[in-house]
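Entry: subunit A
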Amino acid sequence: MRRVLFTVLSLWLAFGSARAQSATQLRFCLRSEPKTFNPLLVEEDSSDTVRYLTGGVLVRLNRKTQKLEPGLATDWKVSRDGRTIAFTLRPGLKFSDGTSFSAADVAYTVQQMMEPSLHSPIGDTFRSGEGATESKILAADKVAISFPAPVAGLDRLFDQVAIMSASSAKKEMAVLGPYYVSENHAGSYLMLERNPNYWRQDAAGRPLPYIDSIRLDIQQNRDLELLRLERGEIDLVNSIDPEYYEKLVKEKPALAHDAGPSLDSEHMWFNQVPTAAISDYKKAWFQSANFRRAVSEAINRQDLARIAFRGHARPAVGIVSPANQFWFNDKLRPHPFDQKSALQRLQKDGFRLHDGVLRDVNGHVVEFSIITNAGNRYRERMATMIQQDLAGVGMKVNVVTLDFPSLIERITRTFTYEACLLGLVNTDLDPASVMNVWLSSAENHQWSPGEKKPATAWEAEIDRLMRAQASTLDDHRRKQYFDRVQEIAWEQEPFIYLVTKNALSAISTSLSNAQPVVLRPQVFWNVDELKLAPEVAATR
Partner candidate 1 sequence: MADRLLEIRISADYPNKPAVLDDCSLEIGRGEIVGLVGKSGCGKSTLSLALLGLLAWRGGQVRGSIRLNGRDLVGLSEGEMRKLRGREIALVLQSPMSALNPALKLGTQLHEAWKAHSSGSSEACNRAVGEALENVSLPQEPAFLQRYPSQISVGQAQRVLIAMAILHRPPLLIADEPTSALDIITQSEILELFSKVSRKLAMSILYISHDLLSLASISQRVAVMENGAIVECSPTMKIFRDPSHPYTRQLIRALPVIPQVFAAPAR
Partner candidate 2 sequence: MRRARQLATVFLLLVALASAAAGFLAPSGYAHQFRDTPDASPSRQHWLGTDDLGRDRFARLLYGTRVSLCLAPAAALLSSLLAALIGGVAGFCGGRLEQLVLAGTDLFLSLPWLFLLITIRALLPLNLPPVTSVVITFMLLGCLGWAVAARVICSDAHLLRNCDFILLARASGLGGWRLLVRHLLPNLMPIVYAQFWLSIPIFILTEANLGILGLGVSEPLPSWGTLLRDLESCSSMSHLWQFAPLLLLIAAVSCFHLLVVDREFPA
């Protein structure tokens, strides 16, 4: 009797684990419901995640090496004039629903993308001039796409273009990526199944991806998401904050991952809008590079990183994070903490420090306020630390935290502020993505938005260099221009860059092959190579 029971038990166990192995499931959370499954209309994070997991792209930017790799295209070539790109496609591929893939699908996708009535945000990144975009099908596996004007970084942009089927009845739900959307329970969760027709194989010839399905739970509450991670209900959290990271290190160190400096930085700037309602003598301070450099040198960035971010940040250098391997100007270093040098710079402008109070050349006491958004503990900490640092050179700083809408109102419309502390989230490596900040006419040119003409010589020079890099096709020449932009920004400091935050993530120990990186999606960028340990799979 006992033997029979044992046999049954072991059979059941064997069956159980066998079944589990044949149905591994990766789980993680989306912050909100995806607004669209049409890859061309993606705007927000959740849709972007679904596009990354399901979409097949012609070329893929390797998130780790930051280099382009073949995707659906085995080979591609940008013409000398920068207007045309020709792709050679992988033969014999099929969409998830079995429809076969050919150059016609690429042409169809590009035509849809550039269709003005669709208002595709990705399409906008390709729009460089007036005129029509043409796709020429040269053969079943060859296609050439011509744009009306040269597009900088043309090949890279195709990393965002998921190819849609021209003929499938399932329309955008027929995909070429590692997974396809199988169930959508609105407001609750999404199920993604392994795409049996996905083109990639591992070195041993096994078809990828390894994991059979992905369950994406819609979870707005950050704390609940972290709780579910600790309970083992989900396998990864793409990005966590330093405080939670520290907690994880204490309690479950195996889960915590620090991928080093990310692309995101924190910075502050002074209001230089000529029409702003602040007194003229203050405007004069803010418009002086000596003043800005002095403030910058009086701030102890090491301390900001060490205390405000618990060590999970680094003193920032400038516009580009060192994490951006190709575009970062490696001749630049973070501004040193040197209050003596700061005072010397201030003296050049006639400022005098007396009894711990700094006065300008006309005797005005140097006092200004820094606004930042309320509820962000890290920024509040930084602001308070900056307050103490600047007291060291006799500046009196008032920290004001505001709710986000009021803050935005102040920095974009009324310009009723003196200094602001905020962060920038970068998702793109290419300098083209910061044109909307660094051109003096740009709306995001935060210290003085939408200038009719450049207010200063150095802004004019940045305008010239930014335009030059945008109309140049050779990446090395573009980098020369952009390096110079970084240098000017470093010298003038319209933005005082403070720290570059580290990319922190949490990954379940049962997930193997995970190599978290700084580029989005940090943890599952190589989703087709991820593996789940069998014992975890068995419990599901």
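Picked so that all candidates are chains of the complex that A comes from, given by their letters.
Basically, a contact is a pair of C-beta atoms (placed from the backbone, for glycine too) under 8 Å apart; a residue touches a chain by one contact, two chains touch by 3 or more; residues count from 1.
Here the structure is a predicted model, which means the values were calculated and not measured.
Engineer: Quickly now, which of 1 or 2 touches subunit A in the complex? Give its number.
Structural biologist: The candidate that touches subunit A in this complex is 2.
Engineer: What residues on subunit A touch candidate 2, complex-wise?
Structural biologist: That would be residues 243, 247, 300, 303, 306-308, 367-369, 371, 374-375, 377, 380-381, 383-385, 387-388, 398-403, 406, 416-418 of subunit A.
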